[in-house]
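Of the protein chains in this complex, one is absent; all others appear in place.
Order of writing sets the labels: A, B, C, D and E. Residues in every chain begin at 1.
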Amino acid sequence: MTRIDERKPDQLRPVTMDIDYLIHPEGSVLITVGQTKVICTATIEERVPGFLRGQGKGWITAEYSMLPRATNSRNMRESSRGKVGGRTMEIQRLIGRALRAVVDLEKLGERTLWIDCDVIQADGGTRTASITGAFVAMTMAIGKLELAAFPVTDFLAATSVGISHEHGAILDLNYAEDSTAEVDMNLVMTGAGQFVELQGTGEEATFSRAQLNELLDLGEAGISELIAIQKEVLGTLASRIGEEVSSEL
Amino acid sequence: MTRIDERKPDQLRPVTMDIDYLIHPEGSVLITVGQTKVICTATIEERVPGFLRGQGKGWITAEYSMLPRATNSRNMRESSRGKVGGRTMEIQRLIGRALRAVVDLEKLGERTLWIDCDVIQADGGTRTASITGAFVAMTMAIGKLELAAFPVTDFLAATSVGISHEHGAILDLNYAEDSTAEVDMNLVMTGAGQFVELQGTGEEATFSRAQLNELLDLGEAGISELIAIQKEVLGTLASRIGEEVSSEL
Amino acid sequence: MTRIDERKPDQLRPVTMDIDYLIHPEGSVLITVGQTKVICTATIEERVPGFLRGQGKGWITAEYSMLPRATNSRNMRESSRGKVGGRTMEIQRLIGRALRAVVDLEKLGERTLWIDCDVIQADGGTRTASITGAFVAMTMAIGKLELAAFPVTDFLAATSVGISHEHGAILDLNYAEDSTAEVDMNLVMTGAGQFVELQGTGEEATFSRAQLNELLDLGEAGISELIAIQKEVLGTLASRIGEEVSSEL
Amino acid sequence: MTRIDERKPDQLRPVTMDIDYLIHPEGSVLITVGQTKVICTATIEERVPGFLRGQGKGWITAEYSMLPRATNSRNMRESSRGKVGGRTMEIQRLIGRALRAVVDLEKLGERTLWIDCDVIQADGGTRTASITGAFVAMTMAIGKLELAAFPVTDFLAATSVGISHEHGAILDLNYAEDSTAEVDMNLVMTGAGQFVELQGTGEEATFSRAQLNELLDLGEAGISELIAIQKEVLGTLASRIGEEVSSEL
Amino acid sequence: MTRIDERKPDQLRPVTMDIDYLIHPEGSVLITVGQTKVICTATIEERVPGFLRGQGKGWITAEYSMLPRATNSRNMRESSRGKVGGRTMEIQRLIGRALRAVVDLEKLGERTLWIDCDVIQADGGTRTASITGAFVAMTMAIGKLELAAFPVTDFLAATSVGISHEHGAILDLNYAEDSTAEVDMNLVMTGAGQFVELQGTGEEATFSRAQLNELLDLGEAGISELIAIQKEVLGTLASRIGEEVSSEL
Partner (left out) sequence: MTRIDERKPDQLRPVTMDIDYLIHPEGSVLITVGQTKVICTATIEERVPGFLRGQGKGWITAEYSMLPRATNSRNMRESSRGKVGGRTMEIQRLIGRALRAVVDLEKLGERTLWIDCDVIQADGGTRTASITGAFVAMTMAIGKLELAAFPVTDFLAATSVGISHEHGAILDLNYAEDSTAEVDMNLVMTGAGQFVELQGTGEEATFSRAQLNELLDLGEAGISELIAIQKEVLGTLASRIGEEVSSEL
């Protein structure tokens, strides 16, 4: 039995990454994952937050937002509310943390990378699309710096997996699937197949260790496909990723 | 002598309006004016603010925002600052007021149109592009309502004019021109050539009545061109604009 | 046919400017325009905002507020709401911009003028009364500085004009007139008759070029009268305004 | 030895109360105590806060603010800071509580009195001047209601007393005296000589019971004088104060 | 090699749960896990948030806070900052979500359980101690309701696991261990050994699937021990947990 959008349980939605989407940022990409569309940009600032000053290390921080009509009904802007909501904070902390796991902050030097992920259209998986796109925007921005050693140590991509009542374990949930899934898990992994972040939640439900393993298998496969696309759009820059790891041995 | 982007003083930048740009909103358009790109959406809410309740009239309100990297250097998000800045407020009040001037709010009935203008890329003229695009998104959303009489009474578009040291009076300033202009004026006009809003400012400078007249001539011509494009993209909907005005006579 | 307060269409309300109204500020005036009363003060601070530091230039910034019972029904304080509203921001940005147009910021030197306009009683035209009064308070404060060249380059005053259903084009609208006018325009002009700012708005209505010209004629005449009063209250200080303009030729 | 402004230790500054100072509020007074000037207004709202609804009782609440240049150096507006400070909150709570002590809230009926005290010019004693003036504005507003029984049960006024190094116990401290006093006490009392509120503070100092008694004697005498002025300005309304107290026996 | 506090890698810190710690709340417990101390309270409110009204279902929401000196250096209060930080929001969302997974919200009926977790002293693991304690406070509060069916479907406890450079996989990290761990994972599980939430993060590091499995083994064992303690302190209430699950079959 196929899913509502005709996909097989282990099938990603169509993914595109449109690089240099904007003229101003040092790195930018419009990532689309099915109907989900996110503009990811990377900005280089030549200084670090106070807690890092003078240590010779860089920093990566992320912000995430949705346009009011990215969703089916209009969301009030967080600027109008006067505060950033809990969900937004969770997501932007996740994006920053994930990217920092594949960047050697000392090689980056005393500068900050600001990552902005703005969801233009949402259909599930906006946080994982943001991470996958942000990795590309970030790598492009870093590629414009003249650095002795390339600080990006590995590829990084993210996807969601979940357990649906009808289809069991499925990969890359769209909004309709996500809102009815019993278990929802976000996975962030590297090109080497290591975990960076794994967040699984029973939605007023629970899951067993066997189900967990099934979800992890699905996710690993999906992330490999995403990284293959990243390699393609990054072109020659892709070959610099991880280059310093080997030379250090 | 031509302008930095090779235009003549009375020449608009290339303009496109990409309608139904997003899947969720009742009306949406991506308007580009040169390098300036704004996503305009219109949302219909079936109720009105408290001050209008029970009067049988509708309301139109607008919000405006820029992505952090819409501009050359990154702007802090207003949601992170915890408040909407003065410039943003001025612009969103202007957009709402301008649109209300060409909509018969009684024919609209007790509903609110939420207009969102999100600047994806900025190169001058974002507020006037927002108005021109918002008119299209709004008209498309209204077209989906089943109303006895069409509430949009006339076309509406906006542009900027200004006085530059080198070129004198010029039409549709890009960012480089805008930031060095001595006088800056935004014009909002209808299809019938009436003024809706006119805001002229000497930037640490002043201007004479003769200069004002020269600016108004330029602006009127530019707005006619913009309205011609609106007519084209609105297709059959364009013919409903103002239809009720005549039948009321 | 005369207006509700017996005025002719081209007649200002009675205007008084009570200088040195408060003991603490460097410059202060209580301006009354009919029943509208505004306390305008000017404060000199011996430093400039960050974006101007080290450039040898000064700055002028304005804040505007209304007492809760300046109006017929009580307005909640913006301090209690926790934020400054859009209308207030628009007005304070306008006041600051207008004053900067007639001050040579380099002659002012690296200092900031804080202009505060507090509306004690409102009956229409509070923003234009604020500008007219603020010019006087500012000039008095600058007069206390020992400067080689006087930085005020010209007089500056403001008034409103509008189109009423009953009287056509009228000057200096009171609250009752303002709230029913079809078109409302604020004009800020110099002693030399140049425009500094011109903001015309159709209130859910539009206006033609001919009507615009009629409004500008009315406004110019009204502003001349206001500047005559400013000259009188400023006494000998009035003669220093613009003195450096000629010597530079 | 006389005080800096030539007063004797037990002498109030000159006091005036200018009633009906503004046209819009139900009650208004400009009170001056020496160089301290406060506009006090009273607004009647025909409903009560949620916690009182349906109990047949009224409420009195107060707000207090200073113009930025009421003081010698400019204070940032609380609306710009985005929050009301601790000192302001303390004062407005005090004003409301004090007024409620001399109003029979059941006779007032289900309505709220909003008291606004806006300090135009400050020279010490702004909170006590606010209470003394607010009593007058409130009584005038209540006088405009058509009530079976007059709800104001007694007069109410306030003053400050303190201990100075040079003069010992003194009455009605101006700013210079207040900022150097070792002990500072605010007294709110009724026409019958009862205490409503008494707040004494050693300013990084302490005081004995004997000193306390001396301060209370001074304060009582000062408050009698203030109430005499209130009686005069309230005219025939003064005779209604407390009228229902006797008839209830 | 033993850990800094002499524990074995798979050893929990000493745990106590002091029930009815406060007199006012419907349920309260002081949980201590080593030096970490959290006061957990449960409040019953007889209504639900707007989005649930009229559906016959209840809701559970949580708030989390630290005293300023719960930690080694003083943290500024979030009330003084004027906003709740991202970390706090993440934790309180986690606590609420976890508890909802073991409560049948329909059996709870239209009421809200407010869970408050206030960290009195912090030494690592405050979020997991909060969940473990909150489950007890919540169950006690629910025990006071007279409900036909007991809505708590299973036990729920949480702990942390991590990978340290020196000791490899370890259970229940204290602050010193947590701040140097390469991988940090929080686990929330039920009495039946099902996962409710699993959040693993490489701290500027990554982890393999084998390491993940090792961590899950450790965590499962620790959570069993915590649930044994919960059973003991809950006494007869413990026997009602899950009772309705069986009767429904």
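One rule holds for everything that comes next: a residue touches a chain if its C-beta (ideal position, glycine included) is under 8 Å from a C-beta of that chain, and two chains touch if they have at least 3 such contacts.
What you see is a predicted model; the values in this text were computed from it and never measured.
Student: Looking at the whole complex, which visible chains does the left-out chain touch?
Tutor: In the entire complex, chains touched by the missing one are D, E.
Student: Of the residues E:60, E:84 or E:142, which one touches the chain left out of the display?
Tutor: Considering the complete complex, E:84 is the one touching the chain left out.
Student: For the chain that's not shown, point to the residue among D:52, D:101 or D:149 touching it.
Tutor: From the options D:52, D:101 or D:149, the contact with the absent chain belongs to D:101.
Student: Among the options E:11, E:121 or E:224, which residue touches the chain absent from this view?
Tutor: Answering carefully, the residue with contact to the hidden chain is E:121.
Student: List every residue of chain D that touches the chain not included in the displayed model.
Tutor: Residues 83, 85-87, 89-90, 92-93, 97, 100-101, 105, 154, 190, 192-202, 204-209, 212, 216 of chain D touch the chain that is not shown.
Student: Across the whole complex, list the residues on chain E that are touched by the chain not included here.
Tutor: 22-25, 28, 35, 39, 41, 43, 45, 63, 65, 67-72, 74, 77-84, 88, 114, 116, 118, 120-121
The rule is short, and it goes like this: only the chains that are shown with their structure count from here on.
Student: Common contacts of chain A and chain C?
Tutor: Expected: B.
Student: Express in whole angstrom the distance between the two chain centres, defined as the mean CA positions of chain C and chain D.
Tutor: The computed centroid separation for chain C versus chain D comes out at 35 Å.
Student: Centroid from C-alpha atoms only, then distance chain A to chain E, rounded to Å. What do you get?
Tutor: Here the centre of chain E sits 28 Å away from the centre of chain A.
Student: Where the CA atoms of chain B average out and where those of chain D average out, how many Å apart are those spots?
Tutor: 52
Student: On chain B, where are the residues touching two or more other chains?
Tutor: Touching at least two other chains: 82-84.
Student: How would one label the connectivity among the chains shown: line, ring, star, complete, or other?
Tutor: Line.
Student: Okay, what are all the chain pairs that touch?
Tutor: Chains touch in the following pairs: A-B, A-E, B-C, C-D.
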